[in-house]
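Missing here: one protein chain of the complex. Every other protein chain is in place.
Presenting chain A:
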Amino acid sequence: MERLGDFKLPQFFNYPPLFTLQPVKETREKQVQLWKELILSYCRSQKIFLIGLEEDFPLFSNPVIERSLSHEAREVFLSALVNEGRAEWMDKGHRKCLILWLRIQEWADYILNFVKENGFEDSVMTIEEIRSGVETRGTELAGIDRGLLLRVLRLLEQKGKVAIFKGTSADDDGVKFSA
């Protein structure tokens, strides 16, 4: 079976009906489930946070069988993820979608866990250090979408788990983890 980057595609990726939005309710439900699963695992493996509906997205077409998803189908599958809290539309026009292979709350828990395991309680990190620093290398946090990270941190701030403070420039925005 082919691969997309280092993502192993499932066998049924070569099944042509996968790329046609199925009109029959039960069949469609099954199809939507498979696509949700595919999108989440692909994005997670490739660290993809944003999908632009109008841009080429490797998972949404299969050159081997010459099939690709219509705009409508993409929107249907992504909306299904949005309804489950596994994605969020970035704009009213549904042109950009934030994929949450971890939900916001799960990200928050992940960060707390990361802090605890690495003994970062009471220490300070900049946003950029979290996104691309050596400390987070090899974790899910490496390469995390900036907007997403800020939202997660704000959630933690509300709960009193972190304190966000402004730096001289956006790059210097920092966060202090509480004990």
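Here is the rule we go by: a residue touches a chain if its C-beta (ideal position, glycine included) is under 8 Å from a C-beta of that chain, and two chains touch if they have at least 3 such contacts; residues count from 1.
By our rule, contacts and distances are computed from a predicted model.
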item	value
Missing subunit (named according to UniProt) among the choices "Probable prefoldin subunit 6", "Poly(A)-specific ribonuclease PARN-like", "Vacuolar protein-sorting-associated protein 36" or "Translation initiation factor eIF2B subunit alpha"	"Vacuolar protein-sorting-associated protein 36"
Selected from A:19, A:77, A:101 or A:177 as touching the chain missing from the view	A:19
Footprint left on chain A by the chain that the document does not show	8, 10-12, 14-17, 19-20, 22-24, 26-27, 30-31, 33-34, 36-38, 41, 66-67
